[in-house]
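To keep things clear, I will list the structure first and then write my remarks on it.
All protein chains of the complex are present and in place, except for one that has been dropped.
For reference, chains read A and B in written order, and residue numbers begin at 1 within each chain.
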Amino acid sequence: MLVLVEQSLNGLQFGLLLFLLAAGLTLVFGIMDFVNLAHGSLYMMGAYFAATFVAWTGSFVIGVALALGATLLLGIALEYVALRHLYGRDHLDQVLATFGLILFFNDAVRLIWGPAGLALPLPAWLTVPVQIMPGVYYPAYRLAIIVTALAVAAMLYVVVMRTRIGMLIRAGASNREMIGALGINIKLLFTLVFGLGAALAGLAGLMQAPILTVQIGMGENILILAFVIIVIGGIGSIRGAFLAAIFVGMIDTLGRAFLPDLLRKVLSSAAASTAAPALSSMLIYLLMAIVLVVRPEGLFPAARR
Amino acid sequence: MNFPLDLRNVVVALVAAGLLLLPLYSALSGNIFILTLFTRIIIFALAAASLNLIMGYGGMMSFGHAAYLGIGGYAVGILAAEGIGSGFIQWPLALAVSALYALVIGALSLRTRGVYFIMITLAFAQMAYYVASGLSRYGGDDGLTIYKRSDFAGLINPGNRVQFYYLCLACLFGGIYLIWRIVNSRFGLVVQGVRSNEQRMQAIGFHANRYRLVCFVIAGTICGLAGALLANNTDFVSPAVMYWTRSGDLMVMVILGGMGSLFGPVIGAVVYLVLEEVLSQFTEYWALIMGPLLLLIVLFARGGIMGLLGRMSRG
Partner (left out) sequence: MVDSLADPLLRVEKLVRRFGGILATDNLSLDVAAGELHAIIGPNGAGKTTLISQLTGQLMPNSGAIHFAGRDVTGLPSYRRSRLGLARSFQITSLLPDFTAADNVALAAQAHDGHSFRFWGNARKEKHLRDAARSALTRVGLEARADVPVSELSHGEQRELELAVALATKPQLLLLDEPMAGLGATESTRMVALLKELRREVTIVLVEHDMEAVFALADRITVLVYGRVIASGMPEAIRRDEEVRRAYLGDQHAVTSHVQ
């Protein structure tokens, strides 16, 4: 029971992290019709910046804030210098160009920080276990991730649904030509949206850094999951990304935690330990396959193109 | 074949001649490395050619094609590990499993279009990667060593470098010839038509997705062959060969060479892999150059190398 609660919270936390990553991706795709494979690289840079700045300043909070700012600036610079020239191009071109950027970033990181990963230690006040229910303790940091991510999700919701900028974003997701015709400064809007996406990716990266990893190539693995989430949730839909992310996070975490035991009840121990990791990894993709069969446009598609 | 004399044909002829004569050069100069390098290049050229069939001719941008390299490779590796060393069993099985995988993945993925399709194929290939990583009996993440190459009962000895090189080259030329015939056949015209204007093709009576799927399966099967060849070449197979960045490499080779041109993938594979080799002699950080180079190619050199040569021929 305890394990179930703990794993469910882990699943929620993982899902929320995935949401932050997927939200940026789906925003950029929904508004600018731009597929950004290098989104994972921004996630990685967030983690690397955080590890570096926290070490320099000695303060977790300041380091993290600086890292967030740096990732935002990096995203804006990237958009301004290179990526804006790819708007309106074939998606394939965008995929290839941003793929090139991934290669570039991975090697750049290797050049600057070396091939071994970095560590991001947590300050003492974040490592204490917090009592969430009588007798149930959960690490403070993971709780912080959940709270922060939910806060960001709520802020995103408010901005997208209740502000003028948000209205432009929603309009842009359903009809790009219209917002141009309305005389809005498209270039600025696009740059801001891209920057927002970069910041979200960086935030996800730096948040998971203390508990998971800071290493080269970390962006690629999780990027695939973000894509799966967007497919399941529907491109351009933040609500879809949120629900799909939680769902995917839960299934992946709970699956990995409980599937080996479940399998052991059915198969022999040897077969179970061979099959379990493979099957757990496959769960998400099976889920995606099912959604594809039943609803190819995703569960909550934002608009008809 | 009807070849007008233009720059593209000259280059293709030179490359083909070069590939044919390479073992001679290697024997004369004593440079073994160049032989193994080009064996690898030829195998990737075959893989790229199969991807070009679905991308260039079929309009299906698959970002998961490297999965077949793994499937073909693991078919050979697993059978070898279980004591079945005959190439006559391993290779047909490699083709069959690749075809089956392509059928299932294709049927699911082709329900989507455009960027969805790119993402789905990417995700499924990554799934194959994770499944292979989980096969602890066959090495998991560390990969599987193949102690003895595929046995063809004396017909051909894959252990002999030169023989193996020519086997791969025969597969490449054979594959290109097969693709050429397919592209000009009834089937090929339909596939290209569907890429060109799906609505029009449906309106005249073609079930577009059925043709796409068959094309997808054919391409996957050819790439499975490349996978079997690759496993023999490296005497090793690991999940890394299916990692999504490898699929990206294949796409780059196709685009670089010139998407939709018959020999483009060969040129693309040669240039990409030779470039990678040369750059890594100079610096450990060759991707720092390769990355932006890719970006520039996408921005400015549409139609790849064959396209460039074609434009140079005309004007």
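In the analysis below, a contact is a pair of C-beta atoms (placed from the backbone, for glycine too) under 8 Å apart; a residue touches a chain by one contact, two chains touch by 3 or more.
Here the structure is a predicted model, which is why all the values come from computation and not from measurement.
Touched by the hidden chain within the whole complex are the displayed chains B. Only one of B:81, B:100, B:156 or B:214 touches the chain withheld from this view, namely B:214. Of the candidate positions B:31, B:136 or B:184, contact with the hidden chain is made by B:184.
Where chain B meets the omitted chain, the residues involved are 181-182, 184-190, 192-193, 196-197, 199-208, 211, 214.
Just so we're on the same page, only the chains that are shown with their structure count from here on.
Distance from the chain A centre to the chain B centre is 31 Å, each centre being the mean of its Cα atoms.
Per the touch definition, chain B reaches chain A in the complex via residues 61, 63, 108-109, 111-112, 114-116, 118-120, 122-124, 126-127, 130-131, 133-137, 244-245, 248, 251-252, 255, 285-288, 290-295, 298-299. The touching residues of chain A, counted against chain B in their complex, run 29, 35, 82, 85-86, 89, 91-93, 95-97, 99-108, 110-111, 220, 224, 227-228, 230-231, 235, 273-279, 281-282, 285, 288-289, 292-293, 296.
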